[in-house]
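Shown here: the complex without one of its protein chains, the others still in place.
On to chain A.
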């Protein structure tokens, strides 16, 4: 069984402004990048289910030049609001770290 972190060089999340989150998954080599892309591991439906958002709100990007996959989604609550748990959005990538990659 291979998990996403075993193929990625870096998995990180961060605010993209106070109302959106963005998750970057970057790979050290083309083969790992292609494997994850081709397996469709980070599909919109799957991300939407994991983060409990509408699939229509999930934006997926592939940046071939950086061997990176990017997922952007609305924040569950605005940064720093009284119900926010992660002001910089730096830990929101955690649920995908151990996703299984076929």
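Assume a residue touches a chain if its C-beta (ideal position, glycine included) is under 8 Å from a C-beta of that chain, and two chains touch if they have at least 3 such contacts; residues count from 1.
By definition in this document, contacts and distances are computed from a predicted model.
Visitor: One chain isn't displayed here; going by UniProt, is it "Glutamyl-tRNA reductase", "2-oxoisovalerate dehydrogenase subunit alpha", "NAD-reducing hydrogenase HoxS subunit beta" or "Acyclic terpene utilisation N-terminal domain-containing protein"?
Guide: From the choices "Glutamyl-tRNA reductase", "2-oxoisovalerate dehydrogenase subunit alpha", "NAD-reducing hydrogenase HoxS subunit beta" or "Acyclic terpene utilisation N-terminal domain-containing protein", the unshown chain carries the UniProt name "Acyclic terpene utilisation N-terminal domain-containing protein".
Visitor: Which listed residue (A:18, A:40, A:55 or A:102) would be found touching the missing chain in the intact complex?
Guide: If we include the chain that is not displayed, A:18 is the one touching it.
Visitor: Please output the residues of chain A touching the missing chain, sorted low to high.
Guide: Output for chain A: 14-20, 22, 24, 26, 50-52, 59, 61, 63, 65-68, 70, 72, 74-76, 78-88, 91-92, 94-95.
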